[in-house]
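Mind having a look at this structure? Questions to follow.
All protein chains of the complex are present and in place, except for one that has been dropped.
Just so it is clear, A and B label the chains in written order, and each chain counts residues from 1 on its own.
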Amino acid sequence: MKKKGVGIANMWYGIGNTGLPNPASAYVELLDDGTAIVLTGCADIGQGSDTILAQIAAEELGIDMDDVALISADTGVTPDAGKTSASRQTYISGNAVRFAAREAKGVVIDEAARLLSVDPEKITLRNKILTAEGTEKSISLLDCLNECRKQGKLTLGHGSFNPEVIALNSETGEGKPYACYGFATQVAEVEVDTETGDITVLRMVCAHDVGKAVNPSNVEGQIEGGVSNGLGYCLTEEIVVENGVIKNTDLATYLIPTSLDVPEIESIIVEDPEMTGPFMAKGVGEPALIPTPAAIANAIYDAVGVRVTELPVKKETLLFKMLKKEVS
Amino acid sequence: MVENRVVGKSVKKIDAKEKVLGTALYAADIKKKEMLYGKILTSNITHGILKSINTEKAKAVKGVHAVLTGEDVPGLNSTGMIIRDEPVIVKKGDKIRKIGDTLAIIAAETEEIAENALKMIEVEIEELTPVFCPYEAMKEGAPQVHEKGNILSVRKIIKGDVEDTFSKCAAVVEGTFKTGIQEHAYIEPEAGIAEVVGDVINVWCCTQNPHMDRKEIAANLNVGLQKVRVIQTTTGGGFGGKLDESVQIHLALLAKATNKPVKMVYSREESIIYTGKRHPITMKYKTGCDAQGMLLAMECEIVADTGAYASYGPGVATRCAVHATGPYYVPNVKITAFCIYTNNPRSGAFRGFGVPQVALAHESQLDMLAEKIGITPYEIRIKNALRPNMKTATDQLLEQSVGITKTLEAAKTRAEQLLKIRL
Partner (left out) sequence: MNTINISFKLNGKDMKMEIKPQLLLLDMLREELGLTGTKNGCGEGDCGACTVLFDGKPICSCLALAVNADGHEITTVEGLGSEEKLDPLQQAFIDEGAVQCGFCTPGMLLSAKALLNKNNDPSDAEIKRAISGNLCRCTGYTKIVKAIKKAAKMKEV
């Protein structure tokens, strides 16, 4: 018989290293023609940080995505941005890039303020136009850059960011391990075959608080990939070690999810703005997979009344426990 | 508020075009003139002492340009992201602590020559009794994986009084949860290529942190940081597994020794055997709540097996402890997280850093309590979820951007629509 069940699981995840300094830095150069180069040490490993950081620079500089060239992760050229880990790059490198862009922008803003005879605070840069708020006065970014160059002013910026944390007390653990946290809730619907112990995950509903989704499609991509990772972790993936020796050293015996294993994934982006984040963003890379095994485990219990206590969930164990429950 | 023009938009990924065209260069795609191929000889025993190593025959093979052993590492001959406890190449007289510890590295004109030459290296190893179970390893008298003992780190979080509180709880549940070892299984196995240009050593590799690679290479080659340039190539996934050093230091050593470009690409098997994994963790949990389902106390003991080397182990165990309560307000906690050395494969960073493991435990415990008290899993979660101006187990006051009640509500609403159920 096939039995369906639904399970729910929450998670939280501190963004950045735990109670330790973990700064990132970046350089931005606004070029003569209003395009820009961003230098960041941040390594994009496929998750999309290059795109996210370019978006942040473009937004801050009031220019288009196509105007930004980004060079990342070359120690000969780019400043240290720390590790691509701990779901930290959007938050930490994102801030570093934003501050670098802001510093470069500061030069044209000051220049525009001088040219338009207003306070620099009144100047906004958007869509390649510098406008004096509350007036009709404006100057194009291109003209303003031109004026800067005439005076020998380059438009460069450096930015760095180190989240505010307090180391944990070694006896009580008291401290401020992270400047901010990502949160998520996932709901799993599963079907358990009571004869074979086969578990099929039918659907995952995943709501993630990311502060602000810099790129919603990217956030979804992280959630979908994370869920797939979590699904494998929960049901099929296990490195078998006997006396220190790994027994399954290939992808035929170590089973990661294929296109046929991944269920319908419904992503919901929740934005509870993080005041210290770049455009209020936090992170999502790891949160995506954290609640998945727990949600599936709770759904299995809902379906057949057996509590999952070990990952991955083995069919035989599940069947055995189901039988034991029936007997008692 | 002015609307953003770029942030918040699903703009196309800037590297997608070269990836769909197949022109993006991953490390294995790079070729250089007169390039050599690197290979490593690794231990196939779990615990022992390298008594002797003879590379003469391997060196004599035609087409072999260098065979390096621990003696040939000019710098620290150690690596490790938190603690320098892992040899780059095990030196004669030193310890082997797991399958896959490097004993020698070779650069040759073809991969085939390198592989054949590897077989000609003669090693003598004195075997030691290994320890594979972290609980055994914690005991007095267990085989010692490292000199300082097998307990690598202990992280405690203590708040209030759990013992006293448990006695006043309306419901208390207990359980032990165990998780297995997960492999990152990025589709791109580790690869890199190194070349000395002038007096700068360039290393192109897949990595999650080129600046850390630079530090590790410089320390082991005994050169200034300015003499090492690490350039990340398009990287085919990482998930934490490309944070530790893999090919980087070995390549730099070989390029320096041969004065030729050297390339190394792990096979899938090598990738699985040599690189870190997700920590297997055992968690003993006890959680109590009042008659309404409000959490009052949580106690847990977490034991993470980091294998033969620390890698990110202490960080993972700390993260387990900090996140052990889940996103809930729990006034009384007693959490202890141990990170333990064994002779198992090394575990390190993996997407989630210990938190998926504890999530299984705390989320199961919440459901168990809800059932006892007679409320739904959703109710117990929404009641206890952290909100602004509440404190975490580490006594951190959360001031803003605490979205857990919002994600709960959003997930509930959508799940009820899609699954046609009541949560």
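As a convention for this text, a residue touches a chain if its C-beta (ideal position, glycine included) is under 8 Å from a C-beta of that chain, and two chains touch if they have at least 3 such contacts.
Small disclaimer: the values here were computed from a predicted structure and weren't measured.
Remark: the absent chain touches shown chains A, B in the intact complex. Residue B:Ala28 is the one among B:Val6, B:Ala28 or B:Val402 that touches the chain missing from this view. In the complete complex, the hidden chain is touched by one of A:Leu251, A:Met275 or A:Leu323, namely A:Leu251. Not every partner is drawn; the one left out touches subunit B at residues 10, 12-13, 15-17, 19-26, 28-29, 31, 184-189, 234-237, 239, 265, 267-268. If you put the missing chain back, the residues of subunit A touching it would be 45-48, 217-218, 220-221, 223-229, 250-252, 256-260, 262, 265.
The definition used in the following text is that only the chains that are shown with their structure count from here on.
Residue ranges on subunit A touching subunit B, taken from their complex, read 6-14, 17-19, 41, 43-46, 48, 50-51, 54-56, 58-59, 62, 64-65, 70, 72-76, 80-86, 124, 126-127, 168, 170-178, 180-181, 183-187, 189, 203, 205-209, 211-218, 226, 229-230, 232-233, 237-239, 241, 243-246, 248-251, 254, 256, 266, 268, 270-275, 277, 279-280, 282, 285-286, 289-295, 297-298, 301, 307-312. For subunit B in complex with subunit A, the residues that touch the partner chain are 2, 4-15, 46-47, 98-99, 130, 132, 155-159, 175-183, 185, 202, 206-214, 228-232, 235-240, 242-243, 268-269, 272-273, 277-278, 315, 318-319, 321-323, 326-328, 335, 343-345, 349, 351-353, 355-357, 359-360, 362-364, 367-368, 377-378, 381, 385-386, 393-396, 398, 400-404, 406-408, 410-412, 414-415, 418-419, 421, 423.
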